[in-house]
Structure formats: structure tokens, C-alpha cells
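Excluded from the complex is one protein chain; the other protein chains are retained at their positions.
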Amino acid sequence: MQQMDGTADTPELEQLYRDFAANDMAPLWTQRDDLMPMTPSPQAIPHVWRWKTLYDIAQRSGDLVPVGRGGERRAVGLTNPGLPGTGYATPTLWCAIQYLGGHETAPEHRHSQNAFRFVVEGEGVWTVVNGDPVAMRRGDLLLTPGWNFHGHHNDTANPMAWIDGLDIPFSSQMDVGFFEFGSERVTDEASPAVSRAERLWAHPGLRPLSGLEDKVSSPLSAYRWEYTDAALREQLALEDEGFPATVEQGHAAIRYSNPTTGGDVMSTIRCEFHRLRAGVSTPARHEVGSSVWQVFEGEGTVVLGDVETRLETGDLFVVPSWVPWSLHSDTQFDLFRFSDAPIMERLNFARTFVPSAN
Amino acid sequence: MQQMDGTADTPELEQLYRDFAANDMAPLWTQRDDLMPMTPSPQAIPHVWRWKTLYDIAQRSGDLVPVGRGGERRAVGLTNPGLPGTGYATPTLWCAIQYLGGHETAPEHRHSQNAFRFVVEGEGVWTVVNGDPVAMRRGDLLLTPGWNFHGHHNDTANPMAWIDGLDIPFSSQMDVGFFEFGSERVTDEASPAVSRAERLWAHPGLRPLSGLEDKVSSPLSAYRWEYTDAALREQLALEDEGFPATVEQGHAAIRYSNPTTGGDVMSTIRCEFHRLRAGVSTPARHEVGSSVWQVFEGEGTVVLGDVETRLETGDLFVVPSWVPWSLHSDTQFDLFRFSDAPIMERLNFARTFVPSAN
Amino acid sequence: MQQMDGTADTPELEQLYRDFAANDMAPLWTQRDDLMPMTPSPQAIPHVWRWKTLYDIAQRSGDLVPVGRGGERRAVGLTNPGLPGTGYATPTLWCAIQYLGGHETAPEHRHSQNAFRFVVEGEGVWTVVNGDPVAMRRGDLLLTPGWNFHGHHNDTANPMAWIDGLDIPFSSQMDVGFFEFGSERVTDEASPAVSRAERLWAHPGLRPLSGLEDKVSSPLSAYRWEYTDAALREQLALEDEGFPATVEQGHAAIRYSNPTTGGDVMSTIRCEFHRLRAGVSTPARHEVGSSVWQVFEGEGTVVLGDVETRLETGDLFVVPSWVPWSLHSDTQFDLFRFSDAPIMERLNFARTFVPSAN
Partner (left out) sequence: MQQMDGTADTPELEQLYRDFAANDMAPLWTQRDDLMPMTPSPQAIPHVWRWKTLYDIAQRSGDLVPVGRGGERRAVGLTNPGLPGTGYATPTLWCAIQYLGGHETAPEHRHSQNAFRFVVEGEGVWTVVNGDPVAMRRGDLLLTPGWNFHGHHNDTANPMAWIDGLDIPFSSQMDVGFFEFGSERVTDEASPAVSRAERLWAHPGLRPLSGLEDKVSSPLSAYRWEYTDAALREQLALEDEGFPATVEQGHAAIRYSNPTTGGDVMSTIRCEFHRLRAGVSTPARHEVGSSVWQVFEGEGTVVLGDVETRLETGDLFVVPSWVPWSLHSDTQFDLFRFSDAPIMERLNFARTFVPSAN
């Protein structure tokens, strides 16, 4: 054990350190480097999960593990290799593949944790949010913000898998979570093409007079693929026509937003969708906070730190805080992203650094 | 002249009042009743203008008065009979019928005053907002917020008329207005079905990553009728299915909103659209602030104060502050409304009173 | 009568203009210059009122006009010569000298209008705000925000005069005012040196846990001279020591703020206090919105537009919208200012132009 200036220990100093421990004390000077690094030094590491592997294992879970009360969900979380044993994808975000067999039901419950689902393939499941059945289809983002009851039921004979995103690691480490069981079956087994939330809220720039109070989470439960796709397509078309519309040349992107505030869809989770034209490379970006990406369609690579990895539809990767990332597209390349950026921004820790811009 | 307690004047008192006047002073006690009434006592009065009359006179203006630089617009304002000589519809709001003949152009300019257009019939004109051509069609709301250059050109051989709403009375009385001339002709004579602003912003709940800064006015220049109509139709359908969606039984309504904030489309003007099922009567409402309504479709009546008036498509009426208003529908009854509610709310003067609810 | 392009009238055109008038319509093209000027063109004009004159006339009012219910206040408003007959100092602001004789009482009432008092000389009156007696002393700013009951009583045998500032012109023109009579006498005749509001709120940076909800107006009823004076003194001392603290060289200033938000003390009225060292000239400033100033102490001049006027303690002057103003100090020069800046900022009309800075 060393002193602050590195000189050798004495018996008195050894006794001091024993007394620290005995009295539930810890000197800063031996920990400062770890606790207060020069730049964010996450234990989480960049990592890629293959959709084919995830899907295969989820499917086997479907055969072997019944879904039901207690376990609640047949969801298998992506565990960051740098955070072994935690089940966390990042220090704030949980991400899982969830699998529901034909005609299965995941029972209703609610919790403080904010949750969403994103569908990279398949259809046939309805998630029922506070009694409102919401169809899940390819390319859709479906929200179940904190403390909304929700269950899922598969209205077809075919299985369906999708990804879940939640702020479980944040809520678990920060001790903020409450949980409550609900109905064993979903409270409304109808299977409408459009949810009631959409019928009230999915009209661009229009707000129902019966819904004038701002809500902390978006009241719009479903963001449909056709709108996302159209928004991205128009950005690229406008760029072609010579008008500012994209984030950078060849890179279209939208943020899913809460129509009552214009802000993020939930207090802790930001959701975005990015589209690169073929042959585009984005500059390396360092960002405070972590994110998880899923390839929706197309082919390309991601560079995380120094490592480039080829990606295919459904593949997921995680970007820990301040690890530089860049994307490179071989074809038109569509990716869904979610991150903890609202946490970083609301608490004033957000920072971005793009070396090529400096 | 009377003292504060009503006693008779004396020579000293008469001299005092003369000295008030001579020194640019005015005693409160002789004015308090007028300046500080028990409830709002507007000089503006409730009034109804007939669309047929307005249109006929606007058409004659089209024949007789060329549009061009200087006068700028062939717009004829509705003058509240209680505010003679002002050209004001209310103390805050200006409302006009604007008429543009076939192939005519209203030159570009910009001003601090916030403006919109609402189209009750016709089509064929494009309003060009900061160089972005925006088609005007029946049922559309088109925005030209303060300090955006804008001009209009008629791309057809047929005339078109619509209503303009601005905060001219407010800006004129409060001395806030700047004005600047622009191009003699519109800067982009294209006639696309959809404006660039819509292509960027008219996707429900989606925000371009290139547009993350909040804007004081809505960046969405056009609110199309098909969306408004759908939103209202869904509210009534949800009501039929037993779910809360309408303002009150049989009364659907939307507020046009700024997608970057969820708030009003412009700092001073609120825009709404209301739909009553046939046979609905709304309770009398007193509201601080004034509004102007236009019937879009259907038949019914409005009661303003004690006077009931039958209304037809295109008819306009004004509701001064605190004058009770209620609507009664004979058919499905669609009405556009604009008001100064953002002023009242931002300055904390808003109040509503519904006698039947008390 | 002229056409938009200045050509001569025809019988048809004359009939058209008659029909405009007969149908409560007013063409924009004949009014545009007036309604939408190139820069704000206030009817209000710059003007100076002498405190000696005001005080003398107020004193005579004290001898001749009893204060009491109905007239409510022995307050004599400063009428802008450009707004004759209105009693308005500016289109938004009312400013009066109020005079209360020894042992007189101004009865309690409340109104939507926001009000304050500022004391340029004297003491001995308590204003009772919602039952809380607030001493009025030289240099103090005392608030009675909208809808707070308030009355005044003179606890001494000597008269006292001060200025009142209200948003009466705004509320009157915009039809937002409500009024209610209260007690004939003040509801608490105590004369404490410090009000209860100050005891709760006048601790720098400290907020009572019993008062965590934000309030639209400041809950701090009294801003005492000793704090204002100290704040200004420190700014100038810091400037002397080489640190940034003043608005510009030799010009210290504070804004009175609402401790629950950091914002303006009331929704419509901004209050500030300015101190110039001897020999300072401020650059000419154009500002959207109007303000009223009162000299508190010292000697100097104001330039309003092109006219320079020498000022003494108590003198008041008004700056209409966009009229350039600058101050020049012969001695240390202290001035109180109030303005309608919160209206301009909340409605996004604020603009400032300093020619020398361009």
C-alpha cells in the first residue's frame, strides 16, 4: 500500500488503513484514478451480437421454457461481456430478444422501468398497453412507458420475436423500481390494425383537445414503419434536391418524439432511426452515455474503437460511453438506435466529440 | 365633475382638474370603473360576417384593385363594429378575406406579425414561405410565422379566396412590428403538392435529427385537411366505442401544434378545429381573450351573449373576451377557430367560466 | 381615395369602398403603412414629468379629494401626451403618483392587473398584501401581483407619496381584467418593520420547503433598498477590482426577480434598478417595448430620440417602443426602471439595437 505521494508504508500507516476499513471508510487518494478517470472509462465494452444466434437460442427457449407469471417474459437479455453476471447491455440499458410462440400470452404487469419494443421481423403479436391493443409489425417502435400495465399475446399460430429495450440497469443500480402484477391474460384480446393511442395521437402536428396536459412519456404507443420510412426517404430526396435535411451528407435520421413536448419518448431512453445511402462513412463520434443499435436492413460495417465488424439484418451492437463509433454502408443501410441520452442531457453530462471536426 | 365620494365641485377642485390636464396627468378615481371593470368589458362586440357577402365584395375588389407592391395584398379585413375605423376584428386579432385572381402574384415581404391562412373553398394558389412553395387547398391551415418571407401566386386561371389571420391589432397597439419588402415575384414558382416543410416535419411523432432545436413557431407550414378530418373522425369513433377522446359528448376538437414543443403554432395565435355531431349543444363558455371562428361545413347556430345566429359554410363570427358563446349543430358541424389564447396563457390572464358546470 | 397603385377612383371603386364600410370591412391596402410600419411607430411619445410638479398636485389632491371606496385610490396617472384621454403612460404601462395623508387608509381590493409601488421618498405607510402588512420605505420596491388583495394605511401623522406601476393599459385594451372589492379597512393594522413574505423569502438562495411550488409572480412582496444598494455597490467595486460584474463600464444594474423561477417579478412587468458612476454615458439603445424610469438620486440627463433633458430626483420619463434612449451621469446616478419586457419576451417580439455596437 502506498501513500498519496508513493512513499513506503509505516506501521502507523498500515494501522491507519486498517482503521479505514474497520470504520467503513475509504481514502480517496487510492481510488481517485478509478473513481474519477480523465475521460469516461466504462467497464462495459463494445460488443456485437448476431441476430441469427440470438434468434436460434430464443427459439429453443420457446420450446423449452414456458412463458408465464413469475418469470413474466420469455426475454433473454444481452449481457455486456465487460459487465458479466449483470444481464446489462450497458450501465443504463437492458436489451433482450423476446420470443412468443403461436397463441402464447405474456401476462400483464407494470413497473417503473420504461420499456419499448422494436420489431426487426415478423408480426402477429399485440402488446396491450393499459388495455389498448397495439399491433406489432416489422419496423414499428412500440412504447410501454413506466407504470403502464402491459402484456403481449400472439394472435397467430406462428412465433414472433422482437427486441425489448428497458432502463433496468439504471433503475436497478439507482434503486428506483416498483413492480406490480396485473391480469394473467391481456385485458383486451382484440387485434385491431391501429391502436386507440394512434387514433388519438398519430396525426402530424395535431393534438386532441382532450389531451392538452403534457405527459412525461409519449402518449403515442406506436410509431409505424411507413412513417419512419417516409420521413427518411424524404430527407434523402430533399438532400438530392439541394436542401438541408440530413444530419450529414448521405445520412438521414429521425428521433422519435413525445408529441406533447417535442422531447424524447421516455424520460430515460432516446429512440432514433438512421439511414445511410450506400457508400457513406460517418465520422468517428465520441459521446457521453451508451447506446444499443440494431441493423434493420442493408449491409455495412461498424467501427467501435479500433475494431471494424461487418453487420447484417438484425445484428445488435453496443456503444459504451465515449467509445468512438462510425458506420460504413455498402448498401442503403437502415439502423434503429436507442440510448440513455435523456439521462445525460437532463443531468447536464452530455458531451460529444468528433475528432475529424476539430 | 365629481369628487371620489360624489360631493360637488369647488373652485379649488376645478383648478386641480385643470392642472391635471395641463400637466399630462389623469386621476384614477374618475376612470377606475372604465380602466378596471369588474369583469372584462370589451369595446369589441360579437358579430357575424356572411361569407357570401365577403366573397362578393372581395371578387369586386379583384376586378377593381390590382394587387402589388405597397398595398401588398388584396385582403379586406373584418372590422369589429365596436372598434370602428380600426380594421381590427378583436383587440388582438386581424382577420381578412384575401382574393387572388388567376395567375396573379402577391409580392414577397416579411413582418414581425404572425400570420396564417385557412382555406374554406378553392385551390390553386401556392404561398411561398422562405422560398418553400406551399399548396393551399380546402381545409388546410398554412402558417407564415413572424419574420418569414412570404408571397402568394396563383398557378391557375381561376381566382381563389381564403381567410388570413394575423396579430396585427396586438402588434400595432403594442408597437412591436417590423416590416421588410422582399421579391416582387415569389422566389420559387414551382407548384409541388407537398412543401419541403411538410416533407421534413409532417410525420407523426418523428423529428428530423437535423431539426433538434426548438422553434418559437411551428416549422410545419401546412396542416392538411385529410389529417385534421381523420383526427376528428377518430375522436368521434372512439367516443362511440366508449373511450374518452372528445372534449365533451359529441364534440371533437384538435389544436394545431408546434411539433418541436407541443405548444401553439405561433406565439400569439392558437388555431383549432372543432366538429360537432348533429344535434349537439355546447354549454355557454366565458373565456378571457378573443377568438374568430369560421364555419367550414355543416349547419347550425351560435349563441353569442344572448343572440342566436344561424350559420352557413364560410360564415365568420367573433367572440370578444368574456362574452359567453355556445354552438348548436343541426348537421355535422365543422368549424375552424383561432384565438389569442397563447397571449392570455403566457401572461397568466387566462380564465374560463362555464356557468352550467358550477 | 386611391387604388393600391395610386390610380384615380372610379364610380365602381367608390361604391366598393362604400360597401366595405357598410359591411364592416376595411381594405388592408389603404391601412398597411399604418398597421404594419417598417419599424415600431408608437403614438406614445417620449416625455418627462417633474417630481416637484407631480408632488405638488398630488398634495393638493390630498387636501381636496378624500380617498375611499369607489375611486379606491388617490392616484394620479401620468398620461402620455401622445395618448391623450387614455391615462396611459405607454400602451402597456400605467404609472401614477399615489398620495396618502396622515392616518388615511386606501381600502382593500384585488384585480387581475399586476401592480407594484416604488418609493422615492418618505415612509410611514404599510401596504397590506393578502393580510400581510408590508412597510414602505425609501428605495423599496413593493409588489402586489394580480389577484392579491391589497390596501394601504398610513400609520403616521405625515403624508406619504410614491409611484404605482400597473399593466392597466395592457389589461384594458386586451380585455383581461377582473376586479373585486375587499375590506373597507386594511385587514391587519400592524406595522412590523419586516413583512411575513420577507421573513419567508428574503434569504439569498434559500427557499422554504413549505414553498416549493413555482409561482407565476414573486412571493417576495418587498425588495428593500439596503439590498439593492449593496448589490449595485458591489458590482462597481468588482469592476474596480478588474472583474466582470457590470452591464457596461461604469453601469451597474440589477433585475428584481421571482425567487421561485429566477424570472421576472410579475408576468407583464419587469423591474430594474440602474446605477451609473459620475461621468458615464450609455450608448443609445432601441428596444421593442416601452418603459418608465424614475430618478432615485443624483443628477444627469437622458436623451430620448434627439432630445436631451436634465433630470433630478423623482423625475419620471417614458421611453416608447424603439425610441433610442441613453443616459448621462454628472454625479453617481441612480434610476429605477419598469417595463413591459416580459410581454415582449414571452411573445417573442423582443429586439434590441445598439447602433454604436454595429
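Here the chain labels run A, B and C in written order, and each chain numbers its own residues starting at 1.
Just so we're on the same page, contacts are C-beta pairs under 8 Å (C-beta built on N, C-alpha and C of every residue); 3 or more make two chains touch, one makes a residue touch a chain.
Treat the numbers as computed from the prediction; the structure is a model and nothing was measured.
Undergrad: Which of A:T92, A:T127 or A:S195 sits in contact with the chain that's absent?
TA: Checking the options A:T92, A:T127 or A:S195, the one contacting the hidden chain is A:T92.
Undergrad: With the full complex in mind, choose from A:M36, A:A157, A:A193 or A:A357 the residue touching the hidden chain.
TA: A:M36
Undergrad: Go through subunit C and note every residue touching the omitted chain.
TA: The list for subunit C reads 196, 199-210, 212, 214, 218, 220, 223, 227-228, 230-231, 234-235, 237-238, 243-247, 253-262, 265, 272.
Undergrad: Touching the missing chain, which residues of subunit A?
TA: 3-6, 10, 12-13, 16, 19-20, 23-32, 34-42, 44, 47, 49, 53-54, 57, 60-61, 64-68, 70-81, 86-87, 91-92, 94, 96, 111-113, 146, 168, 170-180, 216-217, 267-268, 288-290, 320-322, 340, 342-344, 346-349, 351
Rule of thumb we're sticking to: only the chains that are shown with their structure count from here on.
Undergrad: Treating touching as the only link between chains, describe the layout with one word: line, ring, star, complete or other.
TA: It is a line, because the chains touch in a row without closing up.
Undergrad: Going by the contact rule already set, what residues in subunit B reach two or more other chains?
TA: none
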